[in-house]
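Left out: one protein chain. Kept in place: all the others.
Now for subunit A:
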Amino acid sequence: MMSILAAKIRLFIRKPWMFVITSIICIFIAFIIGTANQDKIKVPVYSSLSKHETNELLHSLQHSDLFAFQLMNQEKVRTLVSEGKVEAGVKLKKDDFDLIVSSQTANTSLIRQYVQKVYREKKQTEKIAEHSNAPLEEVAKVVNNATANPVFTLEKKSFRGKKAIIIDSQLQPIFGFSLFFVIYTIAFNVFQILKEKREGIWDRMILSPLKKWEMYIGNLIYSFVVGYIQVALIFTVFHFGMDIDFHGRFAEMLLLLVPYVFAIVALSIFIVGLVKNEQQFNAIIPLISVSMAMIGGAYWPLEIVSSKVLLTLSKFVPVTYGMEMLKGAAIYGNSLNDLLYPISILFFMGVVLMGIGINLVERRNV
């Protein structure tokens, strides 16, 4: 079995292009879609305050995930608003601000709320500083610390229940596209079994002292490892290269890939057992992977799907459980215990499909 793995690795090194190209495409697409959704709403700002005060306020304003405040002159702000290029502008004043709008929208009230909050916090800090004679920066630090580590926390989890929806527009495409692209990588490698059977290489192995199970396990382990490395690599690029922290659960991500990759290896051998030749395989793989990705919520989050039919179909697709696991851990903050359901479904699918798949491949004369 080691000899099979060694040969496969040598073949991989000789022809890594498919692996490299799918990885790059996947990273590229996930990146584009992730950042496209990530664009903040532009809010132009002008100020009647001193440079120092303006900068301080702007600095506080920049903590928003939603809005990007940009300083410019009054003329420019008014033109942008009146031409409808932005929804609202802000004039910063000492203890108050003006919102410049041409019409009321959902975003204008969100902007108002946000700026109000920043002003309130600023005033709070200043008040404490007045009474305590401490320098302003020190107070700000203490206040910030206190907000970050409150004395009481409310356990909100139980209230969120099933209905709560969080859509992370950055992680969604990273998870979705890596789970989608890796299907190709794995299926292509598992397909080599059929190719080697047809070319007579398999017969040569049968005639050697190698055992049948070594032949299957050798090939399947290799496909597993290549698939696993691909997704892990993509996650790693996003984690270390683009500073995406997976909400602090990067290690769990790498662990949770195991059941998914296993299920896809099993699905691939099952498909290999069904097809008659390479043309059929090449036609069926995009069909299956694309529909699984659509149904399983790899392209768009399942949370926004309401069709009963689609949701029922999604129960039969490994991608669904893969997404559920990864999002469950990273976005919803579920514990490993909470994820036991999708994990066991994936292992179950894997074992069943692999059993049937190997039988089908064995039974067929190629």
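The working rule: contacts are C-beta pairs under 8 Å (C-beta built on N, C-alpha and C of every residue); 3 or more make two chains touch, one makes a residue touch a chain; residues count from 1.
Keep this in mind: contacts and distances are computed from a predicted model.
**Student:** Absent chain per UniProt: "Protein-glutamate O-methyltransferase CheR", "Anti-sigma regulatory factor (Ser/Thr protein kinase)", "Methane monooxygenase/ammonia monooxygenase subunit B" or "ABC-2 type transport system ATP-binding protein"?
**Tutor:** "ABC-2 type transport system ATP-binding protein"
**Student:** From the list A:Asp98, A:Glu137 or A:Glu199, which touches the chain that is not on show?
**Tutor:** The single option touching the absent chain is A:Glu199.
**Student:** Quick one: say which of A:Asn73, A:Gln104, A:Gln124 or A:Ser208 touches the chain that got left out.
**Tutor:** Answer from the full complex: A:Ser208 touches the omitted chain.
**Student:** Applying the definition given at the start, please give the residues of subunit A touching the unseen chain.
**Tutor:** 3-4, 6-7, 10-11, 14-15, 199-201, 203-210, 365
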